[in-house]
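Notes for the one structure printed next.
Other chains of the complex are left out, but the ones given are in their true place.
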Amino acid sequence: AQAAAAAPADLSSLPRVKHKLVVPPFAHAHEQVATGSPVINEFEMRIVEKEVQLDEDAWMQAMTFDGSIPGPLMIVHEGDYVELTLVNPAENTMPHNIDFHAATGALGGGGLTLINPGEQVVLRFKATRAGTFVYHCAPGGPMIPWHVVSGMAGCIMVLPREGLTDAQGKPVRYDRLYYIGESDHYVPKDADGTYRRYADPSEGYEDMVAVMDTLTPSHIVFNGAVGALTGDKAMKANVGERVLFIHSQPNRDSRPHLIGGHGDLVWETGKFHNPPQRDLETWFIRGGSAGAALYEFLQPGVYAYVNHNLIEAVHKGATAHVLVEGAWNNDLMEQLVAPTSVAG
Amino acid sequence: AQAAAAAPADLSSLPRVKHKLVVPPFAHAHEQVATGSPVINEFEMRIVEKEVQLDEDAWMQAMTFDGSIPGPLMIVHEGDYVELTLVNPAENTMPHNIDFHAATGALGGGGLTLINPGEQVVLRFKATRAGTFVYHCAPGGPMIPWHVVSGMAGCIMVLPREGLTDAQGKPVRYDRLYYIGESDHYVPKDADGTYRRYADPSEGYEDMVAVMDTLTPSHIVFNGAVGALTGDKAMKANVGERVLFIHSQPNRDSRPHLIGGHGDLVWETGKFHNPPQRDLETWFIRGGSAGAALYEFLQPGVYAYVNHNLIEAVHKGATAHVLVEGAWNNDLMEQLVAPTSVAG
């Protein structure tokens, strides 16, 4: 009502940029430093309900933004506008919406975007704060945690117009960007200990709520499944490249760590006008937020990127790999004596 | 013994200010900038043991400071003294004390304030550090977690004499202040799944300990009950007002988030001589601490203030509301196309 009462904003003079979203850990093409004045960034996302395989032995009736868990990463600049067309196709079974932590008012847009299957809506908001921010479905009451742990969350990065800067205000650029969306899931088990499958989301609702109330996930994964970012699907980089890792967790705390690497510059809370921390071994993602860490790789090899609750990393699934090529530096590390029989 | 050996401090020349504590989320009248030199602030708190209703279907034999969960917010300035008369009325069943995280020595005062039912004690300490600090009952050993999760915790805010300042040292003022005390509770269930009630705290002790040992609360609430700060009891504000939210959690970590809003300035660890972070979507309250977040409301409407582990917010109870009046700003957010049939 209050929203309707105000005169529409006239932004007809602003340039428009249409983006095509891509599947994480990748991001759509973007500039790190804005070259002009603010624009209206147009995005379209379709909500997809579908069964996904979380692990060899576990499936979930998922709800997703654009078909992936996490939803796609959106990138704009501070002062830009975001114009999203959100589509809930008729084959879906449930109302959905979108709450942007980057937006101001109307429950982050959730109050203006609730759409039934067969409906679409267009929301515009101004990106007034620089940083990485979670977005997620929030259809009200118990639907909120359920839709989120069923997969409906992603991230938007609002870059400062001048690009990233370090704690001294010096410009910082990245050579690659990867978006890691961590999510916690609560798959019910049969009495014999096998994971249950369901015909659609609603059929599994009550069982899932019972697991959720234990606050103990059955699965904690990166990008939607155990192994989604390992082996053939590992992230890639070269020695000397600076990689920006964006890490979102819409519900539960996490503590990312790059085994054998560091966070050179870490915006733990994700907001770029705060000075980043340096040299970190492990950083902390508050449940319901997204953070960013920049690292220049100095050695080749396979790196594991994990949630450093190692039970969550290994038993629950929160492990990714980065495959790095280049020359080894024996000054930084050297195996002086290979394994040999104990002396004496 | 050591305490007794020292000569009493002579503070007879200092002015005295008597405060009347009020029930959270409200705070007693106070100045943001101290107008004179340090004073002795006099407070009185009565410990109240009573059954409280946590939810429609759940009760707890609570122990409280002054009858509320959380206990009342106390506000003083850095360099002031706090002089507390703590009363344990004869109708109570248990010894209690108070440990101020803001105080120095004697287990935060816990070592000097243990009183049996029918006793009172007077403690004075100097507020030497600026920030928001938890206080709680800590009667020793297993009594400590039990009294805390039964409700005995609150907060004191020690303001810098010059008031709050931002990361650049610029003065910051608030128009309203709300104190949200989050607490985790462990209500045992009967074999049939209904919550148990007990005649007094001691009767429920062993059952509650068994739930506590799972580290999984049955309830996580703001201000003592599911719904204590929603609906008719929502916090209020106007567009353009800057609201300081103080959030304490004496035992378990939390991650506050204001749906549709932000933390403009956030002292996550609550200590005011550290530079606040800006633009936050979600911040983190370490279990056993209190933090502060300032937000200027920019849009009207109902905001939910939640612990953004959404299961904890919705299933366990950690949700509050802020009702904000004013004019909508379509530049910040606009519903460009209302829900309509999917195109094509």
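Which chain is which? They are A and B, in the order written, and residues in each are numbered from 1.
Rule of thumb we're sticking to: a residue touches a chain if its C-beta (ideal position, glycine included) is under 8 Å from a C-beta of that chain, and two chains touch if they have at least 3 such contacts.
Remember, it's a predicted structure, so these values are computed and weren't measured experimentally.
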item: Total identical subunits in the assembly as filed, 2 in place; value: 3
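One rule holds for everything that comes next: only the chains that are shown with their structure count from here on.
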item: Centroid distance [mean C-alpha coordinates] between subunit B and subunit A, Å; value: 31
item: Subunit B residues touching subunit A - in the complex, by the definition given at the top; value: 216, 253, 255, 257, 259-262, 277-284, 298-304, 308-316, 327-343
item: Touching residues (chain side subunit A, partner subunit B) in the complex; value: 2-3, 5-9, 83, 85, 87-90, 99, 101-116, 118-126, 128-131, 133-134, 138, 141-142, 144-145, 148-149, 209, 212-216, 250-253, 269-271, 273-274, 284, 286-290
